[in-house]
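A single protein chain has been removed from this complex, and every other one stays in its place.
Here is subunit A:
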Amino acid sequence: MAGMMQEAPMIKITNLEKFYRTEEVETIALNKLSIEIATGEFVAIMGPSGCGKSTLLNILGMLDDPDAGSYVFNDIEVAHFTERKRADLRKHNIGFVFQSFNLIDELTVFENVELPLIYTGVASAERVKRVEEVLDKMQIMHRRNHYPQQLSGGQQQRVAIARAVVNKPKLILADEPTGNLDSSNGNDVMELLTDLNEQGTTIIMVTHSEHDARYSHRIIRLLDGQSVMENIMV
């Protein structure tokens, strides 16, 4: 672990700030937050509701932009990228896993997983190969022609993970990936993420679950938009 930290980190955020304003109230979501995450790490982000976990994940995933501070991803400053540039960087580097799976109801398992490849312009034959590969790995090949509504929660999350990894991203962002699952299915999902991490994918996971957090290398605890504690897991 220490060795990894000496390379240039995959993610380096410095004094990151994010505010949410309504007409009368300004809420600070992230307050001069600074974090570094190395390539190949598995990091869990924890903290009470409203501490800024999801905001941080959205900024890391380039779905949202910070109001102030710096965000360097693979040596590139992305804090002030346009949406188009962010989207381009995102689709080649980052996969997402959500609590509520967020599969597209109109598409089959196969088609859901294939979608990122379509958007990155992968040729048809290559797509079939890669989708089958990843479905096989997630052990849902037999469900390839089913629609999301026809699957259990655990199966849906496998499909979602398959979709997240099919483009071979360097980073997976998981937002409470087991939140909607029972403990058995939850454990399966965590095993899958661990496997992916062991194969070299960096994983950042937001979770409420101490159990899940134990799968990570490091836990960053947030409170009121600031990092208050880091636990290195052994």
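In the analysis below, contacts are C-beta pairs under 8 Å (C-beta built on N, C-alpha and C of every residue); 3 or more make two chains touch, one makes a residue touch a chain; residues count from 1.
Convention: contacts and distances are computed from a predicted model.
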Omitted chain, identified by the protein name its UniProt record gives, among "ABC transporter substrate-binding protein", "ABC transport system permease protein", "Pyruvateferredoxin oxidoreductase, beta subunit" or "Pyruvate dehydrogenase E1 component alpha subunit": "ABC transport system permease protein"
Residue of A:E17, A:D64, A:E132 or A:D224 touching the missing chain in the full complex: A:D64
Interface with the unshown chain - residue positions in subunit A: 58, 61, 63-64, 83-84, 87, 90-91, 95-96, 98, 102-107, 111, 114-116, 118-120, 163-164, 167
